[in-house]
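Note that one protein chain of the assembly has been removed; the remaining protein chains are unaltered in position.
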Amino acid sequence: MQVPLSWYLVVAAALFCIGLYGVLSRRNAIGILMGVELMLNAVNVNLIAFWRYVEVVQASVAGQVFAIIVITVAAAEAAVGLALIIAIYRSRRTVDVTEADQLKL
Amino acid sequence: MTANLFFNLTWLIPLFPLAAFAIIVLWTNRNQLLSTWVAWIGIGLAWILGWLIFWLAGYHAKYLTAPVENFPVPLFSIPTGSTELQVGFQVDTLTGLMLFMVPFVCLMIFIYSKGYMNYGTKAVDSRYSRFFAYISLFACGMLGLVVSDNLVTLLIFWEVMGLCSYLLIGFWFEKKYADPNRITPKQAGLKAFLTTRIGDILMLAGMLLLYTQTGTLTFKEIFSSEVLEKLATTYAFGQVPWATVIAILIFGGAVGKSAQFPLHIWLPDAMEGPTPVSALIHAATMVSAGVYLVARIIPLFVAVEGGTQLAVVAFIGAFTALFSGTMAIAQNDIKRVLAYSTISQLGFMFAALGIGAYVAAVFHLITHAFFKALLFLGSGSVIHGVEHGHHHTAHEGHGHESPEGDLRGGEFDANDMMNMGGLLRRMPATGWAFIVGALALTGIFPWAGFWSKDEILADAWNAFMHGTEFGVAKFWPIFVWAMLIVAALLTAFYTARLVFLTFAGRPRTEAAHHAPESVPSMTWPLIILAIFSTFLGLFGMPWASQVYNLLGKYSTILGEHIPHGEFNALVAGISLFVAALGWLFGWLLYGRKPLAAAVDPLEKPLGPVYTLFKNRYYIDQIYQKVIIRPVIGLASAAYAFDDRIVIDPIVDGVGRFGRWLSEFLKKAVDNPIVDGAVNGVGRATAWSGEFMRATQTGQIQNYLLVAVVTVLLLLILFIVRS
Amino acid sequence: MSVQHVVFIILSAIALIGALGVVLNRRLFRSALFLVVSFVGVAGFYILLEAELLAMIQLLVYVGAIAILIIFAIMLSRQAMAADDKVLNEQWVLGGLAAVVLCAFLIYILTRVNWPVVEAAVPANSIQRLGESLVNPNGFVLPFEVASVLLLVALVGAVIIAREK
Partner (left out) sequence: MDYVLNLWVRLATDVYQLFLGWGLPEWGAKLIIDFIIILILVILGVLAVIVLTPMERKVIARMQDRPGPNRAWPYGLSQAFADAIKMLTKEMILPRHADRLIYTAAPILIVIPALMIYAVLPFGPQAADAELKLGATNLNVGVLYFVALGSVASIAILMAGWGSNNKFALLGAFRVVNQLLAYEVPMILSLLAVVVLTGTMATQRIVEVQSIPYLIVMPIAALTFLASAMAELNRSPFDLLEAESELVAGYQVEYGGMKFAMFYIAEYVNILSTSILFSALFLGGYKFFGLEKVAPVLAPFIVLGKAVSVFFFMLWIRGTFPRIRLDQLVGLAWKFLVPLSLVNLVLAALVVKLSANNWVQAGLLLLGNLITVAVTFLIMSLVERRAKSGGSVVMSEAQNLTPAAER
C-alpha cells in the first residue's frame, strides 16, 4: 500500500518551514543560503510527490521536468549567492547579514 | 432701352469723384499736377454722365409722355436689426435737374481753383493736392446725396458734405489773426460743423420717428399713399399729426445745413476758407442741399391739408431772406456780403416751398447756384488781384504764401471793399462777369434771376389771392410776399453797393492800384458761368417753362397739384421796379461820386441801425451768452460735480474697499486656511517620512519576515473565508 | 504499515533531523554537513517515489556540487566565523513563530484537502519519456534551453563576482 500523498506534503511543508526559519533567523549569510536550499528541496519533494501520485496516470513528466529545472535554478542560485557572499566578505570582512545593512557596500 | 442702361449707371456718378479723392490721397498727393488732373477727370466724368442722365430723364419724360417712374434700383441691403434696409439710387426729373447743375458748377470751380491756388507759381499752397482731394470728396458727397433713394444714404452723404465743409473751412488751420475777436479758420470750421450738427440732430430725430412710425426710410415706400395716410391721421402727443412733427424736424436739418434764421451764424464765418470752397460749398451746392431735401420730401409736407409745417417753412424762409438782407448792407468784407445774400436767396427758396411754389423754388435754386458761384469766383479773383497788388507794393518786405490776408495779422485785409475801388478798368473780364452775376442776382429783366425770383413772387401773390392746392390759408401769404419784396429791394441795394465800391471810382489803396487781371484759367470759368446766368432764365419763362414740364407734368412727386404760375404782368412789374429802385439807391450813394475815404456813406444816416446791422444784430454774442456759455458752464459744473463728488469717490472707494477686502481676506482666510493647509502638508509628509524611515532597517530578514507574515495573514484570510 | 511506510518514516526522520541540524546548529560546518544529510534524505524520498533519475540528480547536484560549494564558501570566509558566538539575529523568535504558524496552517490545509490521487504504476520507460519530453518541441524544450542559458550566465556571473579584484 503506498504512502499516502498527504504524508509527503506534510513532510515537505515541515521541511519548508524549517528552511524558512533558517532563512529568517540565521545571522550568517551562508546559513541563510542553506535555509533557501532546504526550502527548494521541500518544493522538489512536493513536485515529485504530485508527479508520482497524480500525474503518472497521464504519462506526463511535467512534475519531473519542473523538479529538474528547480534543481538547476537552485544550483545557479547557490553559485551566484556564494559568489556574492564571498565578494561581500572580501570587501566588508564579514558575512554577517545584520551588519551588511548599508546600501553602499 | 438705352435709357435703362444709363439709369443703371447713376450709382457711378458719386463714385468718380470718390475714386479721384482716394487716388489723390493714397498715391498722387506728392505730384500736384497729377492730383489736379485726377480731380478734374473725376468731376469731368461725373459731369458728362450727369448731363447724359439729365437729358435722358428729361427726354424720357417728354417723348414717353408717361411720368418718369422714380426708379429705385436696389444696390445692396444694410441689415438693420431684424429688418433689411434696401439701399439703392433713383433717378427722376428733380434728380435730373440737380445732376444738370451740381457737376457742372463743381467742374467750373475745380478748374478755377487750380489758378486760385497759385499752381506753378512760387507761392503755391503747400497742401495743394490735399485741397483737391477734399473738394473731390465733397463733390462725391453732394452727388451721392442727390442720387440716393432713401433717407439713410442721404444722411450719410449729408454728413460727408458736413465733414468736407469743416475740413475746407479750416484749410489754413495754422492762420492766426492779431485781432483776438476775429474768428480764425480753425474756429470757423468748428463753428460751422457744430451748428450744422445741431440741425442734423433734429433731422435724425425726424428720421427716427419716421422709421418708428412707418418702418421704412426709402422715399418710394414713404410716399406711397397709405403710408402718407397713416402719418397724416395718427397723432403724436394727442393733437399734432405725425406728418407735421416729422416734417418740421427734418426741416430743422435743412435749416441747419442751409443756414436759415436760427442757425445761420456759421455761414458768414465760413468765408475764412479759400474762396473756391466758399463758392462751391457755401453758395452753390451744399447750402442748396437743404432746399433739395425739403423738395424731395415735399409730399410729407403736403400730407396734412393746411398743415402748420408749410407755414413754418414759409415764414422762416421769408424772415431769413429779409433779416440777412439787412445785415448784408452793413458789411465791408466782400465775401461776407455775398454770404448774407446767399442766406437771403435760400430764404426766398424756402418761402417758395412753404407756399407750395415747388417749381419756382427748384428753378430759383438752379439759377441761384450759377450766378452765386459766379459772384463768389469773381470776388475770389478780385481778392486774388488785390493780394497780388499788395505784394507788388510791399515788395521788399515780408513774403507770405497765402493769397488771403497776411499772416502777421490784418493790417491789410484783401477782402475789405474799402481797400478796393476802380478795379473794373484793371480787371475787365472779372469785372464784367461780376456785373452780369450781380444783375442776375438782383433779378433784372433778361437775366436768370428775374425769371426765377419773379416766379416765386408771382406764386406768393397767387397764394395770397386765391390760396393754393395744398390748403395754404388764403390771407397769410401776403406777409410772405411783402417780406420777399422788401428782401428783393435790399438785395438790389447791397449788390449795387458792392459793385460800385469794388469796381467803380478810383482805387483807394496802392494794392488796388496794382491789382492785375487774374490768370485765364480763373477768368474763363467766370465767363461761362456768366453766359449760363443770362440764358438759363429762358428755360423758366412762365408761358413755356421747361422746368415746369420736368418737375410738374412729368414728375410723380406732386403730380398735377403743382400750381402753374401764369405770367402776372403786375407782379413782374413790381419786382422789376423794386430791383431798379435798389440799383438807383446804390448808384446814388456809392456810384455817383466814388468814395475816397474808407468811410461808408450809409453809416451816418442810419446811425445806430447801421452798427446793429454791422454787428449782425449781435446774434453771435447773444448765442455766446445765451447758449454756449451756459452749456459750457453746465458742462464744467457737471464735470466738477461728476469728477469730485461722484466718480472720484467711487473709484477711490472701490480702491479702498479692495485693499480692505484683501487685508481682511489675508487675515481671515489666507493665513489660517491656505498657509495652514500648505504647512500642514509639509509637516504631514515630514512626519510620515520620519515614521516610515523606521521600517527601512536595512536588515534583509526583516523584510523577509514581513513578507512571510503577510503570506500568513492572506492564508488565514483565505481559510477563514473558504 | 508496509515496508514503504517504515522506509518513509526513516527517510523523513533523516531529512527533518538533517534540516533541524542545519538550522539549529551553532557551528556552520556542522550545519553544512547536516544539510548533506537532509539532501540524502530527500534523495531517499525520490527513490521511494520511484523517480530514480531525480534521486541520482539530487545526489549528483545537491550533494556533489552545492554542498561542496557551500563548504568551500564556509572555508573561504573562515576567519569571520572563528569568533562566531551569535548564531541567530534579533528577530529569530518572530521568525520561528512565523515558521511554526505557517507550518501549522500548511499542514492543516494539506491534510484537509483530498488530493486527486490516482493509483498507477510508474511506466518502465519513464526516463526515456522524460528525456524525450525535455527535447520535444511541444514539450519542455524551451525551459530546458532557458535553463542551460541560465546555468551559463550563473557560471560566468559567479566567476566575475567572486574574482579577486
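Every chain is named by a letter (A, B and C) in the order it is written, and numbering of its residues begins at 1.
FYI, a contact is a pair of C-beta atoms (placed from the backbone, for glycine too) under 8 Å apart; a residue touches a chain by one contact, two chains touch by 3 or more.
Not measured: the values here are computed from a predicted model.
Visitor: Give me the visible chains that the unshown chain touches, in label order.
Guide: Even though it is not drawn, that chain still touches C.
Visitor: Of the listed residues C:Val7, C:Leu24, C:Ile71 or C:Leu94, which contacts the missing chain in the full complex?
Guide: The single option touching the absent chain is C:Ile71.
Visitor: Out of C:Leu59, C:Ile107, C:Ala120 or C:Leu155, which residue would touch the omitted chain in the full complex?
Guide: C:Leu59
Visitor: So one chain is hidden, and I want to know which residue out of C:Ile9, C:Leu24, C:Ile127 or C:Leu150 touches that hidden chain in the complete assembly.
Guide: C:Ile127
Visitor: Which residue numbers on chain C touch the omitted chain?
Guide: Chain C touches the missing chain through residues 27, 29-30, 33, 36, 52-53, 55-57, 59-60, 63-65, 67-68, 71-72, 75, 127.
Quick note on the criterion: only the chains that are shown with their structure count from here on.
Visitor: Taking contacts as defined above, which has more of them, B-C or A-C?
Guide: Between the two chain pairs, A-C has more contacting C-beta pairs.
Visitor: Report the inter-chain centroid distance for chain A and chain B in whole angstrom, where each centroid is the mean of the CA atoms.
Guide: Averaging C-alpha atoms per chain gives centres 112 Å apart.
Visitor: For chain A versus chain C, what separation do you get between their C-alpha means, in angstrom?
Guide: That pair's centroid distance is 6 Å.
Visitor: Could you list which residues of chain A touch at least two other chains?
Guide: Where chain A meets two or more other chains at a single residue, that happens at 20, 23-25, 97-98.
Visitor: If I count partner chains per residue in chain B, which residues reach a count of at least 2?
Guide: Where chain B meets two or more other chains at a single residue, that happens at 699, 701, 705, 708.
Visitor: Can you tell me which positions in chain C touch chain B when the two form their complex?
Guide: Going by the criterion above, the answer is residues 89, 91, 94-95, 98-99, 101-102, 105, 108-109.
Visitor: For a test of understanding, state which residues of chain C touch chain A in their complex under the given definition.
Guide: 2, 4-5, 8, 12, 15-16, 19-20, 22-23, 28, 31-32, 35, 38-39, 42, 45-46, 48-51, 53-54, 57-58, 61-62, 65-66, 69-70, 72-74, 76-77, 80-81, 84, 86-92, 94-96, 98-100, 102-103, 106-107, 110-111, 115-123, 126, 129-130, 133-134, 139-140, 143-144, 147, 150-151, 153-155, 157-159, 161-162, 164-165
Visitor: Residue numbers of chain A touching chain C in their complex, please.
Guide: Contact set of chain A toward chain C: 1-11, 13-28, 30-31, 33-35, 37-38, 41, 44-45, 48-54, 56-57, 59-62, 64-65, 67-69, 71-80, 82-87, 89-90, 93-98.
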